[in-house]
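Removed: one protein chain of the complex. Kept in place: all other protein chains.
And then subunit A:
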Amino acid sequence: MPKLTVDGIEVEVPQGATVLQACEAAGKEIPRFCYHERLSIAGNCRMCLVEVKPGPPKPQASCALPAMDNQEVRTNSEMVKKAREGVMEFLLINHPLDCPICDQGGECDLQDQSVAYGRGGSRYDENKRAVTEKYMGPIIKTVMTRCIHCTRCVRFAEEVAGTEQIGAIGRGENMQITSYLEKAVSSELSGNVIDLCPVGALTSRPYAYEARPWELKKTLGIDVMDAVGTNIRFDSRGREVLRVLPRVNDDVNEEWAHDKTRYAVDGLMRRRLDKPYVRRDGKLVPASWAEAFQAIADVQAGSSVAAVAGDLLDCETMFAARELLAKMGSTLIEGRQTGLKYDVSSLAAVNFNTTLNGIETADAILLVGTNPRWEAPLVNTRIRKAIKHGAKVYGIGAEIDLTYKVEWLGNDMSLLASLPEAVAEAFKGAKRPAIILGGGALAVEGAHGAALALAETFNLVRDTEDGPWNGFNVLHMAASRMGGLMLGWAQPGGMADLVAARPKLLFALGADEVDFSKFDGSFKVFVGHHGDKGAAAADVILPSAAYPEKNGTYVNIEGRVQMSDKAVFAPGDAREDWSILRALSEVLGHKLPFDSFAECRAAMIAAVPALGFEGLASYDWSPPKLAASPSGEVGYPIKDFYLTNAIARASATMQRCSAELLHGEEMLEAAE
């Protein structure tokens, strides 16, 4: 624990900390461009120069200098001021003065720091360097003349994303940052380099020239594109969410977000359901809310009613729907749209128990029928970190590129019951072993049971020196899944139970993945926000709010309860889901007992208290005994990362990503 002084303030920092971190601990701001907490240290921008004694009589780069006992650091001396001005002057030599037309303007590190630490005027009147633009794909817009060569993007691609496609070519004055042969960067996390870029060299292509940061209203939200529950910020202007940025939450998403989180929001302005529709003579025609409600009441369903919850729903909506059905006399509610029917008698057995943070510390990981790179890219980065710390990763399923080395055991689920000896040995010897069961595996009969049996064999739930460890994980893909399960949205037989009950009335709450052909005899009411598969099959459409348009509670894969705020209003006649259900309940004669969102949430918390506390919900570990003889191949449920839900499918950006990054080769072949 080195003790040193920064401008006379004594600080003690952990062993291995840098002088820059010590300065921050002392409350001193150190300007920097290349240094980033979550990336390796490069030390090439030289902006963080400070004066350090003992040491050579010249300013030193604090980001790359280890803090040591009895150092005297000065951050406010004349030497430091001059050094910063000098570095800034050099950086600005080749940086164009195009701030007025630069999208980074207003949130640009270079702009801010040149105001704070620069000279104020330029002495340079030679020609500036110009660099050709580099194509980096449908997400990243490049203006490489603005690049100051901090190499954050290069380090991010290599260290976090694991797709080494960005590099610096040439040398000296001619150094250029580029993707390999100027091809699109094929990473699900590529959007993060836009946030990392301290200048306007890498900016967001879909958001180009849309708005200035000071025009935007910032609302804290939770992402629903996958089940990780990424903490995000909606940046909106008027009625439109213009962009989504990640917030820092070390327990969930660190400070990353994948491209679908960031760029699917342009789908919120397309294919929207903005008024109620009723099917007349086989055609959906616009109607008033009263007509739509009446059409539902006319079904006279009695208690023959069922509901399916979609993947993007908040807990409040699911609670309101559950209460409505309960009042009508039905408990037929199901959230696993595609027909999964795994056992949910113990929520711990379908939870990501290791926690997102914990999986980093695992030393042996078995992936069973899961493609974390697509099902939860941020879990994938955590597994990458575990590997860097020395973990071994095995996989059962078809071989895919997960950006790290996986020892594939084969695509045969019977392996789960009889693991190869080497793997069994590795798991027995491991201190913190973990199994990750994907959605594909849950679809295989007996796989859940076999995995739970493995948990017992390898003693995955144990006490370690650093506290309790539970290595049994299920990786869900739907943001609504854990919340839905906590609210009881599961039938023992899954969707088949609903089909067998032949309900007169079927509520599809944003459910687009259901096989509606099995519900031919039912009157289908779609409560949702996008005109997708669910709306096409519906008899009545009630337009509702998408995730930035309502307050809501979400539970992520590890059972973390998080609340999201409303950023904008839903378009047209669309209303928030809970209020639709409340209004409908009155028409159906089963009035729900809440008149505001707050009352709805309070009622939900009264029913399921765990949903009232933001943070990890605790599930008792009492795994059920299940049949454990899986066999056959396992498939990965996500066929197209960019088009997994109605919002993403409506998004022009996601469509372009899908076409270019996933089907690029096919398109080229078709063109030939």
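The working rule: a contact is a pair of C-beta atoms (placed from the backbone, for glycine too) under 8 Å apart; a residue touches a chain by one contact, two chains touch by 3 or more; residues count from 1.
Just so it is clear, contacts and distances are computed from a predicted model.
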| item | value |
| --- | --- |
| Undisplayed chain, where the name is taken from the UniProt record, one of "NADH dehydrogenase subunit E", "Heme exporter protein C", "Cell division ATP-binding protein FtsE" or "Amino acid ABC transporter periplasmic protein" | "NADH dehydrogenase subunit E" |
| Among A:I166, A:V228, A:V350 or A:C600, residue touching the chain not depicted | A:I166 |
| Touching the absent chain when the full complex is considered, from A:V115, A:L181 or A:A208 | A:L181 |
| Those residues of subunit A which, in the complete complex, touch the missing chain | 164-171, 174, 179-181 |
